Each structure stands twice: as C-alpha cells, then as structure tokens.
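Yeah, one chain of the complex is gone here, protein chain that is, but the others are all in their spots.
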Amino acid sequence: MTGFLLRRLLSSLITIWFIATATFFVMHAVPGDPLSNEKAVNPEIRRHLEARYGLDQPVLTQYGIFLRNMATGDFGISFTQQNRRVNDIIREHFPVSALLGVVALVIATLGALLFGALSAQFRDRWPDRTIMLSVIFAISVPSFVLAALAQWGILSLNKAAGFTVLPVAGWGSWRHLIVPAVVLGLGTMAYMTRLMRSSMLEVAQADYLRTARAKGLGSLRIFVFHHMRNALLPVVTVLGPAIAAVTTGGFVVELIFSIPGLGRYFVQAVQQLDYTVIMGTTVFYGAFLVLMVMLVDILYGLIDPRIRVGK
Amino acid sequence: MLACADVYLAEPMSDLLAALFRLSLLLLPLAVLADGAVDHERQRIRLTLSSEPPNLNSTVTTDQISSFVLSHVMEGLLTYDASNELSPGVAERWELRQDGATFWLRRNARWSDGKPVTAHDFVFAWRTAVDPKTASQYASALYPVRNAERINRGELPVTALGVEARGDFRLEVTFERPTPYFLGLTAFFTYYPIRQDFYESRGERYAADADDLLYNGPFVLQRWVHGAHLRLRRNGHYWGRDHVGLYEIDIPYITTDTTAIFNLYQAGSIALAPLETETLRDAVRLGFTPKLFLTGSIYYLQFNLREGRITTNRNLRKAIQAILDPAVLVNKVVGLPGNLPSDSIFPTTVKGVELPFRTEYPAPRPERGLGLARHYLELARQELGLERIPPLVMLVGDGPRANKEAEYFQQLFARGLGLDVRLDRQTAKQRLDKMSRGDFDIVAAGWGPDYDDPMTFGDLFASWNENNRGRYRNPEYDRWVEIAATSPDPEQRMRAFAEMQRLLMEDVPVLPLYESGNVYLQHPQLRGVVRAIFGGDPNLRYAYVAGEDE
Partner (left out) sequence: MKSLPSIAPALLEPAERGALLEVSARPPRSYWQQVGRRLARDARAVVAGAVVVLLVIATLTGPWLWPEDPARQLLGLSSRGPLPAQTALLVADGLSDAGMWPPQSEQLATVAGESLSAAMLSAPVGLKAVAANTEWVRLRWQPVAGAASYHIYRHTRAPRSRSDLGLPLGIVDARQPWYEDRLQLSTRRYYYSVVASDGVDEAAEVATLQVRPVQAIGWLEAQLQDFVPADADPAQWVDRTVELPAHPLGTDYLGRDLLSRLLHGARTSLFIGITAPLLFVTLGTLYGATAGFIGGRVDDWMMRFADFVVALPSLLFIILLRIGFGIGPGESGILPMVVALVLLSWPASARLVRGQVLQLREEPYVAAARLAGAGNFYIITRHMLPNVLAVVLVAMTFAIPSVIFTEAFLSFIGMGVTPPTPSWGSMSNDGIRVLFSHPSELLWPAACISVTVLAFNVLGDALRDALDMKERD
C-alpha cells in the first residue's frame, strides 16, 4: 500500500512538472509584450521592469528560475497588479471557484439521484419523458445561453415579487451562490441523471431486490438501502471527471454572474497577457486536478473491495 | 419486474415531496433582502466597477479604475470642485510662475492615522515616481518638474528633482520649462503625496490591500475583497469631512458585462450604470432616462508612415478620408448618443483662450464622396505604379465595439475602394506591442487627455513623441508644437494648435472618428455626481442621497 502511494505520488509530481514545463514554453511562444502600455516608456524604465520580472535572462535561465520558484510554491508577481503575488491571487480567488464548484456538484449529484430514480421508476411515463426531455435540453444548450436565461429569470422573478428575491449578480451570501451553482451543475446533473436512470433500471432486475422483498422489508427501506444504494456506484465513478468539468467550467458562470473566482481572473489575465498569473493559474489548476484524480483513485481502492491497490 | 416497482414507490415519493416542501418553507423567509442602490438615512450608495483597481500605488498606477478609487481616497495639492474647476486641496494657496510654483499647505490636512500631511510627503512621492527603480509608466507626468526626465533616464540622482520642502507646510517646485497647465497636473494621481515611513513599512505590498495604504482624501478604503468588493467610508480625519455628503460608497459588484450591470440597475442594486448600444434600447423602453457625458477622449484611425508601408502614400490616405463619414460610423454603427463625430483630433471639450478651442477654431471639413475617393485611389495607384493596392493590415482591439467598427471599415473600404483590408484583432497588450513596433498599416486607436491643455493631443504627432505610433514626421508640424510649448501668449498658442489641426486634416496621418461619450443611468435620489474628464470619474466628492420625495 505504501509502495503504491509513493509510486502514485511520484508519478503525480512528474505530471505536474510536465504541466509546468508545457505551460512555460507555450507562454513564452506567445507573441506580444506583457510590458507594453498605452504610454511609451524610456529604455531605463523598461530595463528595470524587465529585471523585476526576470525577462532580461535567457529563456532557459528563466525556466530554471521558474521551476525553482514553482518547487517552493512561489508563482511570482502579477504583471497587472504589481503589488500582488500570484500566490495571493490564487489564495483569494480559488476558494470562491471551489465553493461554487462544490455546491454545483452537490446540487448536480442530489438532483441526479432524485431525477434519475424518478425517471427509472416511471419509465416511459410522463415523469420519465419530462425528465429525459429536460436532460436533453440541459446538455444541448450552451452554458452561456443558460446563464443569460437564468439571469433574466431572476430579474423577472424579482419584478414579479416586488422585492429582491435573489440578487442578479455578485458574491457574498448563499443567495448569490444558488443560481450560478445550479447553472454550473446542470450539465453534470443531466449527464449523471442519465447514468442513474440506466443504473436504476439495471439494478431493478437484480436478485437481491427480490430477496429483500421476499424477506418482507419495507418498500422505502428496499428503495433507499438496496435499490438506490447499489445503483449509485456507477454514478460515483464519474465524480472524478465531474470535478474537473465543474472547476474549469465555471468560467462562463463566473463571468456572467460577476463572481470573483479564479476562472474569471484567468480570462482577464489572458486578455492582459499577465504572464505570471496565466502560468501560475494553469499550473495550479493542473496540479489540483492531478491531486484530485490521485485522491479519487486511492479512495476507490479503499471503498471498492473489487479494486486492489496493492498490486 | 417493473410492474411491482410502482407499488413501493408510492410511499417514499410523498415523503420526499413533503420533505422538500418543508425545506423550501424554511428557506423562503431568508430570501427577503433589502438590496438598496441608495440609502438616504445612512447616506450610502452602491456601485459597480468594471474591474477591480489593478494598482492603488499612486506613483505607478495608470488606469481609469485605480484613478477613480484613488481620487476619492487621496488628495493632491489641488483638486476639482463641483463645477469641475481647480480648487484648493492639500494646498491652501499657491503661486504659479514661469520658472516654478510655490504651494502653501493647509495645517489641518491629515493622514487617516491622524498625522499631518506635510510638504515632505509630496517630495517623497514625486521622487519615488521618477526614480527609475520604481519603473513607473506614468513618470512622464512629472517631466515638467526640473530634471525629472533625466532622473527617470538614470542620468541624475532622485535628489536632483526640482521639488523642495521649505519646512513642513511649504513646497517649492522648479520647472524644466514654462508649464502653464502645471496646476492641473497637481490634481493628477502621480502627484499625490505618500508618507515615507508608511511606504517603507509596507515594502512590496504597499497598496496591495485596504490596510496597506494610508489615505488623505475624503474617503478611506474600509474593505477590499479582491475581485469582489470595495467599500469606501467617509474619512474622519479629512479636513473637509463636514462637506462630504456620502458616508459610504459600497461597490459589491465587479463586472464588465454590460447586460449584468443594467440588470443590477433594474433590480435596484446599483445607483449608476453605464449603458452600451444594446442595453440603452432596453433602458429607454423601460422608461429610464439616460444621461450623457463627453469623456474628453478621441478615437481615430492612424496610418503607419514608416518607410516601406503602402500607407505612406498621401492619396491613398486621402481616398480613405473621402469615403469614411464619421457621422455614419457614430449614428449607424456605434449607435450610442453622446458620441460626437469629429473631423479634428482636438475634442470639443478642450479649452481655448476664452471659449472651447473648437468654437474658436472650427475644424476644417475634408471634402468627401465616392467619386472623389475613387479619384484619389486612382492617383495613388498611378503614383505607386500598382495595378492593385496590396492588402492593408488593420490592427484593432478585441472588444465588441472594436469588432463592430472594424467589420464596418472592412466592408466600406472593400465595397467603396476595392481595398482588401485584413483585420488583425489582438488583445490589449498584443495590440499595444504591435503598435509600438509599427506592425500595422492602419490602427484603430484612441487617446485620452492627461492634462487640461490642447497640448495633450497636439504633441501626440510630434516627430519625437514615442506615442506617435504612426511615426508622422513633418517639420512644419513640429515647429507649431514647439511654438505652442514655449510661447507664453495664449492667443499664439491656440493659433499654433489650429495650424496643427489644419495640417492633420490635409496630410491625413490620422483620421479622427469621434469623441467618445458615456451614456449612463443615475438613480434619481443620487444627486451632485460630477462627471469629470480629469481627476477621477465619476467624482462623488460632492454627491449625496436625497430623500425619496425630494
């Protein structure tokens, strides 16, 4: 087990190194000059600016410095916000994205369980048809259209109610969170609902359900502890990819609902050509996803007796 | 198999629904929320910003947002009053001479920690700004001060700067050359004071957070959650605190999305909302009455006159001038009222001797028409000895409005002149980089004034100006710039600017398009907002919230 963990950790580290390297070299191939400004500056100032960001060094030296800093978890100073470190930016903005992502995932999972089970139980009748139609709608409408429609919906709701039921945009309380999280989780929810439905249908044929019923267990008990619980396993396995989809998929939602997450910050940084922020964010997201995948792997090993991690 | 499934589902379903229903009952009362754009009782308003201030260090910052925030939390020697005229700030009185200026500081000006603002704080800030180690991109704002430019180039020590504290409350400034507009500069953020001990105690993190900054303006930054929330509160130590109307300026929304901004205004969450072409229509339909404001900036097409460029041909530029009607661009493409079609690089907001410069010296109007344009094009073709004009590269920004305009130009030049225009659409930094390297034939650009004098536009096309991105070189133009820079006679200076205006129309190194305007909504209870070209916009120093029925 320890050997497995070590090997897994090592390969994760190598992967992160690969991400960092790829990011660095792609970033340095980007045409344009992060130091250019509306106002032309004299060469002396330019020299000082280049020195501040280490741009006066040869690329390989820069790469070395970059790796060394990366190893100590230091992503450097932002180009656009010269008194902020990229670390601070990530520390301040990532929790926002993470919270949004977690809530979206929870909503998606709970929704998928509910709708998937409903759909399976009412197979080919109107609840199933309605749910499957909504699922199809949810996966075939682009997220920014959904987000814009949702915002318009809040506005109409507030107007009809005569007071602010939910804020149109912004960040700060759970009321700001709820609609963006639903919009963000909708795609994942739709996908998981389908999985849940087919999984429920499959499990419905299983012998142990008949056995449970024959034993005279209550129908609610059978439904929750035997049917749903067993149908859940395949749904749980897609959680890994879902985390990735939701953490980086938050860009649009963050942009439209003006949520100060890391995704929105990244898009801005790209437009400003803020080298350090772009590199820092990419490497950070990459590392985060690698670690999540590793964690999920290990967890599976612990939970599912069919998978042995010691091998 | 499935038939019996229904039997056991009936029960849990109703349980589930009931549980959900109870849950929703629990949540609903919490949802009621007072989300006010204005609050008369507390004199509080809520606003939105398009981004968070990138940098609140006054010596190095360059952008509009930082300027807006800084202008409310800091104060220079002079400031602007409610009618946008210069008025006493930290300086109580002053004396402006040909060779310099003297400022007498008020004794009751305080930093937000209660200590007095002294002349040394200005000396320190100005020296920091021109120090090449600071690498401020706006150091050039201080160039009228003696030796500033040479210090900035690393040729002299910072102590050589022509500014000196005579005691705590008197500041002596020596000029590099006569600068009639210097008083206006002292209200500019690069000239704001900074207290040395505080600045040094914060090091690299100076101005990175709300408590990493010391304030001397009407407000202090009480809260700053990066990317999410800024809150300004009245500064209890400010000398004029009794005349500051608002107690709190709360900025809980940061977004560039104009639809979201308009939605926030509609929802009664913010008190000011800039409109774009698209949201304007909705606003009017819903019965809001927008307001107009000229920002004092000018947009134009600039031609690349570097050697080897096809755009060095004057007749080609004339052809483009003859086919491009700024009025059509503004009315049909931009579609926002408040933007003024312009035939001059000097906006109508620029002051002349007595009246606005443009009233004293109206812009000459170039002749236009399709026939004329094609005639010029024919001449250009003959001069260049070309069968067909090769494709022209037009460098443009990547915003929605820039796109719209670029698509219009492309079609207009293609249909009217048979020119093949290749759009080079770049994000801000890449566009600027290409502009300074001269990697374009035509660039769509804009310029905002740095100080209140026509020179801020006039010297833009001087051959020595690095910001002259098209490298227009005309000795006659340079001579007029020289005269305007050195002449003490306002009449003569304005005549010189009029000559520049004429030369630009005839030579067409640049094609003025329009003066930019803002269309915005303002909450009816919010009064006293001053829209300002200089010194941070909007100026809320004199704003207050009126009662509901006033």
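The first chain written gets the first letter, and so on, giving A and B; residue counts start at 1 in each chain.
The definition used in the following text is that a residue touches a chain if its C-beta (ideal position, glycine included) is under 8 Å from a C-beta of that chain, and two chains touch if they have at least 3 such contacts.
On a predicted model such as this, the values are computed, not experimentally measured, just so you know.
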**Asked** Which visible chains touch the chain that is not shown?
**Response** A, B
**Asked** Thinking of the whole complex, not just what is shown, which of A:55, A:139 or A:239 touches the missing chain?
**Response** A:139
**Request:** Based on the whole complex, identify which of B:154, B:178 or B:335 touches the chain you can't see.
**Result:** B:335
**Options B:353, B:423, B:485 or B:546, residue touching the unrepresented chain** = B:423
**Message:** Need a quick check: the contact residues on chain A for the chain that isn't drawn.
**Reply:** 11, 15-16, 18-19, 22-23, 26-27, 29-32, 136-137, 139-145, 148, 152, 244, 248-249, 251-252, 255, 266-267, 270-271, 273, 278, 281-282, 285-286, 289-290, 293
**Positions on chain B contacted by the hidden chain, ascending** = 258-259, 276-282, 284-285, 287, 289-292, 323, 325, 327-328, 331-333, 335, 337-338, 368-371, 374, 391, 393-395, 398-400, 403-404, 406-408, 410-412, 415-416, 420, 422-425, 427, 430, 519, 524
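Convention: only the chains that are shown with their structure count from here on.
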**Request:** State, to the nearest whole Å, the distance from the C-alpha centre of chain A to the C-alpha centre of chain B.
**Result:** 36
**List of chain A residues in touch with chain B within their complex** = 31-34, 36-49, 52, 77, 80-84, 88-89, 92-93, 96, 114, 118, 121, 123, 148, 151-152, 155, 158, 163-172, 175, 204-205, 213, 219-220, 222-224, 255-258, 260, 264-265, 268, 270-273
**chain A partner contacts - residues on chain B that touch it in the complex** = 1-2, 4-9, 11-13, 15-16, 30-35, 48, 51, 54-55, 57, 60, 62, 132-140, 149, 152-154, 204-208, 212, 225-229, 252-255, 257, 259-260, 263-264, 266-269, 398, 426-430, 432-436, 466-467
